[in-house]
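Working notes for the structure below.
One chain of protein is taken out of this complex; the other chains stay put.
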Amino acid sequence: MSATTGYNFGYLDEDTKRMIRRALLKAVAIPGHQVPFGSREMPLPYGWGTGGIQVTASVIGPADRLKVIDQGADDTTNAVSIRRFFARVAGVETTERTAEASIIQTRHRIPETPLREGQILVYQVPMPEPLFRLEPRVAETKRMHALADYGLMHVKLYEDIARHGHVAISYNYPVMVNGRYLMSPSPIPAFDNPKMHRNPALQLFGAGREKRIYAVPPYTEVRSLDFEDHPFEPVRARAGCALCGSRESYLDEVVTDDAGGRIFVCSDTDYCQSRQARQEAAE
Amino acid sequence: MAYVAVKGGERAIEAAHAWLAEARRGEPAVPELGVDQVEEQLGLAVDRVMAEGACYDRGLAALAIKQARGDLIEAAFLLRAYRTTLPRFVAGAPLDTGAMRIRRRISATYKDLPGGQVLGPTFDYTHRLLDFALAAEGEAPPPPPEAPAEAERMPRVTGILAQEGLMQPEARGEAPAEAEPPDLTREPLAFPAARPLRLQSLARGDEGFLLALGYSTQRGYGNAHPFVGEIRMGEVAVEITPPELGFPIEIGEVTLTECQMVNQFAGSKTEPPQFTRGYGLTFGHAERKAMAMALVDRALRARELGEEATAPAESEEFVLYHCDNVEATGFVEHLKLPHYVDFQSELEKIRQLRATALREAAE
Partner (left out) sequence: MTRPMRMPLAAGFADPVLDAQCCFRAALEAMARPGRVQRVAAPPEAPPPLGGAAAALLLTLADAGTPVWLDAGPAAEAWLRFHAGCPIAAMPGEAAFLLATGAPPPLARLAAGSEEEPHRSATLILQVASLAEGDGWRLSGPGIEREHRLRVEGSPPGFAAEWAANHARIPQGVDLFLCAGDRLAALPRSTTLIPG
């Protein structure tokens, strides 16, 4: 029992953690396969990251250092709220530095700073089923995954190219994991997809409302779907960050007036601030 | 550049919480609402929150309603989030609604029947005229109702039909009777879902959603010919058998509303024409919900009865995945969380697609 809250360490009871831990081990053993789990009601609403929170709560220990980001930033309100939740129910140290974190819970981004072995990236996932826009019936998509029958998705991408000259998906861009399962990378921008490929960190995915857990082990092949004559191309704004000057990072567009004025800044606040600090130190 | 990298999320959250508390309290000159007042005087709201919150505790439901400022879905969510932390001691014995201490019991299929019709506390024949005497707060306590017919056992209408062999008996299912039923709160839904699981899901389901679906079956989206065999509301004893005792003991009672809809069934290759049942059961007095649930339950049985299943209310996945209002409100409302990273990628994509389209148009 945590002295400050009256709740168990990490909020979840031990039975629930055990159930989630078993699901996580199977998820790691079958990369990209969605494992159903008995998702619990959490004190935060569905859609606010209940799946990621349950995964983090089942994994985290007193020795961990937790970073939480939303849209790449540590200071967005939901990231703040989740970080406070874990500081309260697990008493763990938190950090905003990617390099210092042992667990990073994220919504919609993969940090720019390359991850390393020993780190765990926990994704909050709204819709774990990559095929849901093409086939909403779960019983049907389950069958498609069993048969590795992903023709529907290939046809959709092909039609996009025929109509627009490009695949019209810009985020939540489907990936094939370990050459077997089609997987939703969660709604990260397609720009981030290549970071999933053979990443040294362990990537865990939790979908609370849809009650699914899945995983990508370290150094596992993660390919964004494409065609030989239309290779996958990650898109970012063609600009540099107005704060740190980066031309590699993913940028947020900030509207500065109502006359078309805009600037671009890094979405990853830790990456941007570290660069600014280094530049100041060099001056 | 104050608009960049909005620092101070933490302060903003704290300020919002303080403002929320102030808004909840309202005008301080007006006396604060007591939880007991909610429990006693907004009883149907309490009932709905207990049903959708899947937790029978009038006091906690009343507290949730007060804390949620009267937002009943938010209150059900509060109750669910509390419920999920409670330890499980033992599974209760099946409730015997046949032994209900009845406050209301009506049948639309018989003019009179053993036990009689008991109107009970119903809006049914009120004239919906605003009662300005209530606004004056000078309400005189009404005379006590007639003592209910305590001793008389009230047989269920479906039982009366069954005597004649006209009512399809309830299937026990493949599991032995003593097997524990599936538990929606521990295991995720899997399809095809057995009826116990469907009924669990509907019992927690959103009243409005079930109402609309039930209504749709009456308007031709589904093959419904329903009659209200019976609606009964009253108190039922809850029993458990503690392992160390080995015999059942009563631990309290709950108020329930049960609705048995009787539907015509033309028969199949294996079964003669008969009536089939649609079943609704809810915590508290929640007649609209129980009736809607009974309609939807019957609609969801279409496939097992060999009927064509094409209407929305007959689609198991459609109904069960979408009837939970705590899940639904979470996913709908999460759209207000920041999505600017995804939106940015959409912006770039739309610009790219437009550029391609304009270039092609120019060629």
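In this document, chain identifiers A and B correspond to the written order of the chains, with residue numbering beginning at 1 in each.
Just so it is clear, a residue touches a chain if its C-beta (ideal position, glycine included) is under 8 Å from a C-beta of that chain, and two chains touch if they have at least 3 such contacts.
Note that this is a predicted model, so its numbers are computed, not measured.
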Touching partners, among the displayed chains, of the absent chain: A
Residue, one of A:165, A:194, A:218 or A:240, that touches the chain absent here: A:218
Contact partner of the left-out chain, one of A:21, A:137 or A:156: A:21
On chain A, residues whose C-beta touches the chain left out of the figure: 8-10, 14-15, 17-19, 21-31, 33, 35, 58-62, 117, 142-143, 145-147, 178, 180-181, 198, 200, 202, 215-221
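One rule holds for everything that comes next: only the chains that are shown with their structure count from here on.
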CA centroid of chain A to CA centroid of chain B, Å: 34
Interface residues, chain A side, partner chain B - complex: 7, 13, 36-43, 45-48, 50, 70-73, 75-81, 84, 107-109, 126, 136-139, 164-166, 168-172, 187-191, 209, 211-212, 235-237, 242-243, 250-254, 256, 263, 265, 267, 269, 272
Complex contacts: residues of chain B adjacent to chain A: 3-10, 12-13, 77, 80-81, 83-85, 87, 185-192, 317, 321, 326-327, 329-334, 337-342, 344-349, 352-353, 356-357, 360
